[in-house]
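Omission of a single protein chain aside, the complex is shown with its protein chains in their original locations.
We just call them A and B in the order they show up, numbering each chain from 1.
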Amino acid sequence: MEPIFAILVGLFFAVAVYLLLSKFIIRVLLGVAILGNAVNLLIFASGRILRDVPPVIGASLDMSVGPTANPLPQALILTAIVISFSFFSFLLVLSWRAYRVLETDNTDEMRVAEPEGDAPPPLRY
Amino acid sequence: MKSLILRTVAPLLIALMLMFSIFVLLRGHNEPGGGFIGGLIAVAALAIHGIANGVETVRRAIVFDPLAIAGAGLLMATLAGLISLWMQVPFMTGIWIEPSLLGQKVPLSSVMLFDTGVYLVVVGALTGVVLALEERGED
Partner (left out) sequence: MAVSSVPVDLSAAMVMTPTALVDWLIILPVVWCILVGAALMLVRRRVQAHARLAIPALALLVVMNAGLLYHVAVTGPVTMVMGRWLPPFGVAFTVDLTGALFALTAGLVALAGSVAALDDVNGSGRRYGFYPFLMLLMAGVNGAFLTGDLFNLYVWFEVLLISSFGLLVLGSERRQIDGAVKYGFLNLMATTLFLIATGLIYGVFGTLNMADIAIKVQAAPERAPLMTLTALFVLAFGMKAAAFPVNFWLPASYHTPRLVVSALFAGLLTKVGIYALIRVCGMLFPTSLAALSPVLSTIAVLTMLTGVFGALAQTDLRRLLGYLVIAGIGSMLAGIAMGGQGGFGGAVFYALHSIVVMTALYFAAGLAARAGGTASLAVLGGIYRSHPGLAALSLMLFFSVSGLPPFSGFWPKVMLVRTALDGGAFVLAASLLLAGFLTTIATARIFLLAYWRPATDETPPLAVVALPVSVLLPLVGLTALSLGIGLFPEPLLALVRVAAEGLVAPADYIGSVFPDGFPVAIPGGAAP
């Protein structure tokens, strides 16, 4: 299973990096979303994959019977999903605002904070 | 959105989803479920409410400011962790009591309080985001 996941993770990363390299903010945003999923898959695969046995201890048992899937990566991924989800929603709102306020979605044209052709400081006293 | 179908179905759907969200919340810890996923379901219900009947209606329906709800949840979750201060165990240790109510044992725990806090944080924070986005969509 792991090699398949490794290839899938690699594909996700490739797509994410490609999108992140774009100038347009909406593509970067999609890249961020895919990157988050790539990382989640990566964590999932690094926790070793075991099929079909959920890590839930049955009722009236104190210990699980036989090996189960590793629950820790799932907890990590859940946390990471929550965080990347909140970030994605924040960045989505921010990008929307940026598009409305700055009237562009091209990051090259976002020069309000660092205006082009800034004069150098006075060179003599 | 001015859709008669949606507005007719919405109350039914919303009631069902809110009930389900609380069911998922209470089911958590020992079985799949919990505060986060329950909160998300509740947010989805409120989002539908907002789409069907407008953002103002939702704001009136949840009474409190969304972020204040999130704050209350955060406070609740943190206090749930602090209960262990009195029991001389480390922070966030699950503490259980089982009082009898009408002959039925009701397990109560700091974990449940924590989960309810998470539920409120998710509901508050995400409803805030969703309502802000829907407001933008309306104008």
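The rule is short, and it goes like this: contacts are C-beta pairs under 8 Å (C-beta built on N, C-alpha and C of every residue); 3 or more make two chains touch, one makes a residue touch a chain.
In this text, all values refer to a predicted model and were calculated from it rather than measured experimentally.
*Asks:* Tell me which of A:15, A:30, A:56 or A:80 is the one touching the absent chain.
*Replies:* A:80
*Asks:* Of the residues B:6, B:44 or B:74, I need the one that contacts the missing chain.
*Replies:* Reading the full complex, the residue touching the unseen chain is B:74.
*Asks:* Where does subunit B touch the missing chain, residue by residue?
*Replies:* Within subunit B, the residues touching the omitted chain are 30, 65, 67-68, 70-75, 78-79, 81-82, 84-85, 88-94, 96, 98, 107.
*Asks:* Considering the whole complex rather than only what is displayed, give the residues of subunit A touching the chain that is not shown.
*Replies:* These residues touch the chain not displayed: 20, 25, 28, 32, 35-36, 39, 42-43, 45-48, 50, 62-63, 67-70, 72-73, 76, 79-80, 83-84, 86-87, 90-91, 94-95, 97-98, 101-102, 107, 110-114, 118-122, 125.
Note that only the chains that are shown with their structure count from here on.
*Asks:* Touching residues of subunit A toward subunit B in the complex: what are they?
*Replies:* Subunit A reaches subunit B through residues 56, 78, 82, 86, 89-90, 92-93, 96.
*Asks:* Sort out for me which residues of subunit B touch subunit A in the complex.
*Replies:* It comes out as residues 31-32, 36, 125-126, 129, 132-133, 136.
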